[in-house]
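Here the structure is laid out as C-alpha cells; the discussion comes afterwards.
In this view, the complex is presented without one of its protein chains, the others remaining in place.
Going in written order, the chains are labelled A and B, and every chain counts its residues from 1.
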Amino acid sequence: MIHLAPGDPTELAGADDPVLQQSVEQMRKLYGLDQPLHVQYLSWLKRVVLLDFGRSFQPDGRPVLDKIRERLPVTLLLNLIEMLIILVIAIPIGVRSATHQYSTFDKVTTLFVFVGFATPDFWLAILLQILFGVHLGWLPMSQLRHPMWEYLPFWRQQWDFASHLILPIAVATFGGLAGFSRYMRQSMLEVIRQDYIQSARAKGLDERKVIGKHALRNALMPIVTILGLSLPGLIGGSVIVETIFAIPGMGLLMVQSVFARDYPVIMGNLVIVSTLTLVANLIADLTYSLVDPRIRVGRRGRR
Amino acid sequence: MHAFWRAFVRNKLALIGGLIVACLVVLAAMAPVLAPWDPNRPDIKRILEPPSKQHWLGTDQIGRDVLSRMLYGSRVSLAVGFVSVGIATAIGILLGAAAGYHGGLVDGSVMRLVDLMLVFPRFFLLLAVLAFLTPSIWTIMAVIGLTGWMGVARLVRAEFLALKEREFVLWSQSIGASATRIIWRHILPNAMGPVLVAMTLGIPAAILTESGLSFLGLGVRPPYATWGNILNEGRDAIELAWWQSLYPGLAILITVLSYNLLGEGIRDALDPRLRQSVGRFGGRRR
Partner (left out) sequence: MKTARLVAVAGIVALVTGCAGDGDRAVESAPMLPSSASEAPAYGDTYIDSLLGDISSLIPTITSDGSSHAVGGLIYSGLVRYDKNLAPEGDLAESWQFSTDCRRLTFRLRQGVRWHDGQPFTADDVVFTWQAIVDPRTPSPYKADYIDVEKVEADGPQTVHVYYRQPYAKALTSWSTWILPRHLLEPYVREGRIREAPQNWNAPVGTGPYRFVSRRAGERIVLVANPDYWEGRPNLSRVVYRVIPSQATTFLELKAKGVDSAALTALQYKRQTDYPAFARAYAKFHYPSNAYTYFGFNLRDPRFADRRVRQAFAHAINKRELIDGVILGLGKEATGPYKPGTWAYTDHVKTYPYDMERARQLLAEAGWTERNADGLLVKDGRPFTFEVLTNQGNDERKKVAEIIQSQLRELGIGVEIRIIEWAALLKEHIRKRRFEAIVLGWGTGIDPDQFVIWHSSQTAPEQMNHIGYANPAADRALEAGRMACVQAERVQYYHRLQEILAEDQPIVFLYFREALPVVSSRIHGIDPGPNGISFNFTKWFVPRQLQRYTAG
C-alpha cells in the first residue's frame, strides 16, 4: 500500500482519504449544515441536552459519549485527589503564616507561593520524570498501571496504582497549592483583625482555641467559593499533566482530538468538562449557603 | 502618585521584579543587536554542543545557538503577553463599563456571559478554538485574549458600580454629559489602577499559557523560536543536552515570577485593600 506517511513520531489515525471524506459528509449530516441557521442551532442544542455528540471521526467510529465515559473517571479522580491535597496542605500553611506573619516561615512560604505560580508545569513534569523515574528509579513515570497489573496481588495493585499517581498529582498540585495557601493566609489575616477575635483574645481565651475555633471557621468560608472558582483552572491543568504522563484522561483525549481534528469529540469533551465545572460550582455555592446561613443562594454574584 | 511610588519602592521584591521586567523588555527589543548568532541558521557541524565561549547556552539539535533563539523567543513571549492582555483588557473594559454603567439588562447579560466563560476550563476552550483555526502567532494571541477578559470585566464593573453614585458622576449626569463622555473622562481613569494590576498579572498568565501550548505543539510555530518550542524540541535530548531544556524553563520561571512580583507590588502600593479582589490567581488560570 502506498501512503502519505505522517511519519513516525505520530502516526495519526484518521489520515486515510476515504475515512476523512466520509467524515466530512458525516459532519455535514450530523450538524445539519444544509438546514437554516436557527434550525441547526436548536437541533444542536437538543442533542447536547441529550448528550448526543455523534460519533468520533476516528476509524473506530465510536459514540463520542462512550469515549468520554471511559476517560472521565481518571480525570475526575486526579482532580479530586489534587483538591483534597491542596486543602489539606494549604490550610495549615496559610493559617500558620497568618498567625506568624513576617516570620521566617511566612517568608519562606511566600517565596514558595511565587515560585509555585511561576513554574511552568510541563517543565516541572519532565524534570520530575527524569529525576524520580530514570535517575532514582523510585516512581513510575507514565500511565496509570504496571503493564502486568492484572497479575499482581491485590495490595500490590493498589500500591502500583497509587505510585503511578504520585508524580502527576505532585505537578498538578504544585501551582494550586501556592494559590490556596496564599488565599488562606489573607483570609485568615482579615479574620484575625476582626473585633470579635481581638476581644476574644482580650478576654484571655486560649490562643489556640481562638484561632482553631473562631477564626478558622470564618476564614474557611470564602475558601469554599475559591475552590469552586479554581476548579476550571485545575481541570485545565489536566491537559498538560495527562499529556506528559501519558494518562488516558479527558485532557489527553482533548489534545489528541485537536491533532486529529476530531470535531465531535472536541465539542463533546468541551461540553462535558464545562458541565462538570458548572456542577462543581453549584455544589460550592450550596455548601457556602450551608456554612453561612446569612447568604442566600443566587443573590451572591461570584466575586 | 508620589505616595504610590514611595510605597512601591519600599517593596524590594516588587522593585526587583520591575527591574527584571524592564531588562527583559530591553533584551527583547534589542534581540537583533544582542543575539550573537542568527537564531534560525542551522550549522550541522555543531549539533548539540554544550555551553562554550562561542555558544554561551549551547546549541540545539540542528546546531542553532540556543542563546540567540531564546533572545528572539523572549520577543514572542512578550508580544503574546502584551497583545493578548491588550485584547483581553480592551474587551474587559468595554463590557465591564457597559455593564457597570447601564446596569439592568445589559449588566445581567454581560455578567451571565462572564459566568458562562468562567465555566470553561480555559485550556480546554483554547484547544477547542484552535482546532477550528489556522495556526499562527496572531491566532494564538487573539485566542488567549478572547478567553481572558472576564477578570477585567468584573473589576471594571465593580469599580463602576462603586463610582457611579459618587458626586462627580452624578453632577456630570445632571449637566447632561453623554454616557460615553462620563465613562471615558470620569469613571474609567478612576478604575485604571486595578485594571493595571490585572494587566500586569495577566501578562505572565498569558506567557505561561502560550508556552504550554507551544510545548504541546499547538502554539506558536516556526519560524518563530519561542521558549515553549525550544523546550519541546529539547525534550528528545533532555539528558544529553540539558541546556536546551533547562534555560528556557528558567527563563519562563523568572519572567513570570518578575511580572507577578511587579503586579503584586503595584497592587499593594496602589491600595492595600485591593489585595482582596484583584488577580488572586493571577499566575495561573488554565
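Keep in mind that, in the parts below, a residue touches a chain if its C-beta (ideal position, glycine included) is under 8 Å from a C-beta of that chain, and two chains touch if they have at least 3 such contacts.
Remember, it's a predicted structure, so these values are computed and weren't measured experimentally.
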item: Candidate in contact with the missing chain, chosen from B:A7, B:I20 or B:I62; value: B:I62
item: Absent-chain interface as seen on chain B, which is shown; value: 40-42, 44, 47-48, 61-63, 134-135, 217-218, 221-223, 233, 235-240
item: Contacts of chain A with the absent chain, listed as residue ranges; value: 1-22, 24, 58-62, 67, 70-71, 126, 129-130, 133-134, 137, 140-145, 147-148, 150-152, 243-246, 248, 252-253, 256, 258-262
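Definition applied: only the chains that are shown with their structure count from here on.
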item: Rounded Å distance, chain A centre to chain B centre (Cα mean); value: 22
item: In the complex, chain B residues that touch chain A; value: 111, 115, 118-125, 127-128, 130-132, 154, 158, 204, 208, 211-212, 215-218, 231, 235, 238-239, 245, 249, 252-257, 260-261, 275-277, 280-286
item: Of chain A, residues touching chain B in the complex; value: 114-123, 126-127, 130, 134, 175-176, 178-179, 182-183, 186, 190, 226, 229-237, 239-240, 243, 251, 254-255, 257-259, 261, 263, 266-267, 269-270, 273-274, 277-278, 281, 301-303
